[in-house]
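Moving on to chain A:
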Amino acid sequence: MALIVDALSWALLIAGVVLGITGAIGTIRFPDFYTRVHASSVTDTLCALCIIAGLILQAGFTLVTVKLVFILLFLWYTSPVATHALVRAAHHMGLPPYLSNNASADAQKGKS
Partner candidate 1 sequence: MTEHLPALQVIIPLLLAPVVFLFNHARLAWILSVLVSWVGLLISLSLLFAVNDGEVIRYEFGGWEAPYGIAYKVDRLNALVLLIVSAMAAVIFPFSWQAIQKEIPPSLHVIFYTALLLCLSGLLGMAITGDAFNLFVFIEISSLSTYTLISLGKDRRALTAAFQYLIMGTIGGTFILIGVGLLYILTGTLNMADLALRIGEYEAQESRTLQAAFAFLVVGIGLKLAMFPLHLWLPGAYANAPSVVSAFLAATATKVAVYALLRFLFTVFGADYTYDGMHIDYLFIPLALISILFASIVAIFQRGLKRMLAYSSVAQIGYMLLGIGLANESGLTAATLHLFNHALMKGALFLVVAMIFFRTGGTSMRYITGLGKEMPWTMAAFVVAGLSLIGVPLTVGFISKWYLILASIERGWWPITIVVLIGSLIAVVYIWRVVEAAYFKPRPENMPPVKEAPAGMLILTWILVAANIYFGVNASFTAGIAGAVAAELLGGGV
Partner candidate 2 sequence: MIESLINIILFTMLAATSLAVVRLHNLFAITMLFGVYSLLSAVIFVELDAVDVAFTEAAVGAGISTMLILSTLVITGHHEKNPKHGPWLPLVVVILTGAVLAWGTLDMPLFGSLDNPIHQHVAPRYIQDSPEEIGIPNMVTSVLASYRGYDTMGEVVVVFAALIGVLALIGINEKKCAKRQYSSDERPPRPVLQVMSKLLIPYIMLFALYVQFHGDFGPGGGFQAGVIFAAAIILYTLTFSLDDAFDLISPRVLRPLAAIGVLIYGGTGIVTMLLGGTFLNYSVLAGDPKSGQHYGILAIEFGVGLTVATVMMLIFYAFVSRGEKGKVE
């Protein structure tokens, strides 16, 4: 039983970490702000879930689990809102999205 729990939390932690690294690569490699937001925010939710779930399996049913659940809920609640606010602000301030090599100038023109 303990072995199964260990293996499961291993798998969850690795999955979470891999998602995190994927998102990180995305923020480095993607060409513009909006695509980078995509990379980091989409992976973020599942990354947090996997890692926290992996930890909960280890902690068992204790106060620690309750706190972990709070952290997860908090992250799930705030991080999409933060992303939303971020993209909205960037868009309102006129940060142009990257469309193709010569289309970004057109996009800016079209907007204003």
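Note that in this section a contact is a pair of C-beta atoms (placed from the backbone, for glycine too) under 8 Å apart; a residue touches a chain by one contact, two chains touch by 3 or more; residues count from 1.
A quick word on the picks: all candidates are chains of the complex that A comes from, given by their letters.
Remember, it's a predicted structure, so these values are computed and weren't measured experimentally.
Engineer: In this complex, work out which of 1 or 2 touches chain A.
Structural biologist: Only one option touches chain A, namely 2.
Engineer: Candidate 2 touches which residues of chain A in the complex?
Structural biologist: Touch list, chain A to candidate 2: 77-78, 81, 84-85.
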